[in-house]
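What follows is part of the complex, with its chains left where they were.
Should a chain be cited, it is by its letter among A and B, assigned in written order, with residues numbered from 1 in that chain.
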């Protein structure tokens, strides 16, 4: 508890030994920054005429998004330090998944509703199964048993159960309402839209209350007992593991630097997202992948890679409260904030999106939430729980790999309404 | 444990100060008794020819049922005090939802099977989400963290999971059996009926054993640790919060008074239920509400209003064991006792009812049970868990609001059998 050696965050005394140790560790630990080279490659491929190839542009853009998303997150955290705990926490909670949001907005503007929904599904299951699984496995290999605050994990897991129920309802509605003739109140696209909008409003309100709980009324639960009274260190801890290639990892960026980095990184994310979304259709056809697989597995992984590495590093340092808060918190943010915001934003594009997911997507989200809740409810983890989460991810990835492109078809399932006719 | 000051029930010494405090609090706390005026209004509207208007009669009857159901519950509790712990507990456990049962019997006699099933669904989800949610929220605003006996909550939550599985089975049976020609053993109304009857028998037997557990072999679990050795006080506690408008709240009613009040309140509930059920069809059409919405939301709320206020008051006094036992216990009673009794009673009316619920109803019950189990399994609550339960209620209410009237249609879902032809 009080052993300072256990805590390798740089404290007030920044002696030469610590400096050397940190510099050395920055070479040993993985960094995503070298992937920034793909930003340049993507720009060249896109604008030098002879080099344009949608499949390669898609792949390169995927790799380029990963470090950019990491820099956006880093700049957001530094900026948050200047804004005080409350507003800073809110900033982190709101823009933590900004890269996914930007990709999804571009996809939405191109009418790729199926990819958007699939990437929402993929972000939720990716964080709950892949990130949490790798964290438990990496941490569990080093530590026999790891403990975390059960109440904090439970509140988030329950909010995820609520989200899973909310995402299930529009599918249930469609399938039942489609059995009734429209004249007698049956399914219409307008009704589906209104139902989705009402549910999105409930989700956003619940997210607001969850933030109030975790940032204001019960914030101690989410920091971890070892950290209590040393809240600031959490920021440093996180920063340290991401800033590894820098030597200046001890100091908080100035407000000006934070904002500049945030703006530049956001601009590049937007640019590369435009490349990525523009190439997606041709790329996936030439790679033989379905829209759903690309959304659920590929887009979801690249958008969350920065969180992935943070959560795993925290688990390897036995900071399970932080690790869980990143993995579960990111899932929650996607389900209760990003998804509703996309619904609201879709009205601006003039193509309202609803919250109706395909049956396999609903099954994947419900299954992931159930098993994550089960595993996190006892306040302790070990390596085999990590293996179990990864196995569920593997099973779902197998399903989405074999599944034909059925976004339109699957939403019309369990009734005889032709899906094409049912949609506007 | 022995601090009498913590326990604000009137103890042996009934000093003037206590008396004054109680009298003052009776004006501050809400009472449902002024709603009794609607009993008179309903009777006038029903029998004075020019005043008859089904929509208004329905609304007034709804409001009139609320205090009558409260008086039935109060009289049952006083009578139980005279009968000793065992028989008294049984009486409470059996007649606690008598008002709902009476409304449902009238609806059954009029052939409103859809309303009956919807009100069973609504009572289960209303107690689990609305009552428990408001209790956690009201209690959590006053107390940072509230504790309750995990074992008692778990046993009840598990019994509810069993009930959810049991209510899901007839729908599964219908959908699978309907794919086989009748000649080869396919779906027939008689088979559905026998299956439902067999499941109802299992449910009632399980309810009997659950009562044996909670009233006899493990009764201490259900009283709450602070109450141990002072079982009698529980009755007073509950009584106190309901008897607020009376000044005689310290004394238990005589056996004669209890029986008289019970009979009079029951007679009025029967009368008003008759009005309510008679007006339901015309009223819901003029209000533009579906049968399912009226059953799930309206009938369920009015039938349970008295329990609602008790559970919330208990939570505000930090008596979470009592609050949970009211909310979860009432759900359990509906699922394991009222529902089977209605199946058995339906044979007396010559129109056997089965246990087959629509898909949205099954989804609502399963989702409510899952999230209530998740929230109550850790033995502690806070305000955001209340918000989460209320959000799920909001999402389900939105579903039932948008859903067209599909009771007949939905039961025939996922197969090509015309529902009208499939039912007798």
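The definition used in the following text is that a residue touches a chain if its C-beta (ideal position, glycine included) is under 8 Å from a C-beta of that chain, and two chains touch if they have at least 3 such contacts.
Fair warning: this is a prediction, and the values are worked out from it, not measured in the lab.
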Overall copies of the shared sequence [whole complex; 2 in view]: 3
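The rule is short, and it goes like this: only the chains that are shown with their structure count from here on.
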Distance between the centres, which are taken as Cα means, of subunit B and subunit A, whole angstrom: 40
Subunit B to subunit A touching residues, read off their complex: 144-145, 290, 358-360, 363, 367, 370-371, 374-375, 377-378, 380, 382-385, 387-388, 391-392, 394-396, 398-399, 402-406, 409-410, 413-414, 416
List of subunit A residues in touch with subunit B within their complex: 150-151, 154-155, 157-159, 161-162, 165-166, 168-169, 172-173, 175-177, 179-180, 184-186, 191, 194-195, 198-199, 202-203, 205-206, 209-210, 212-213, 217-218, 373, 377, 414-416
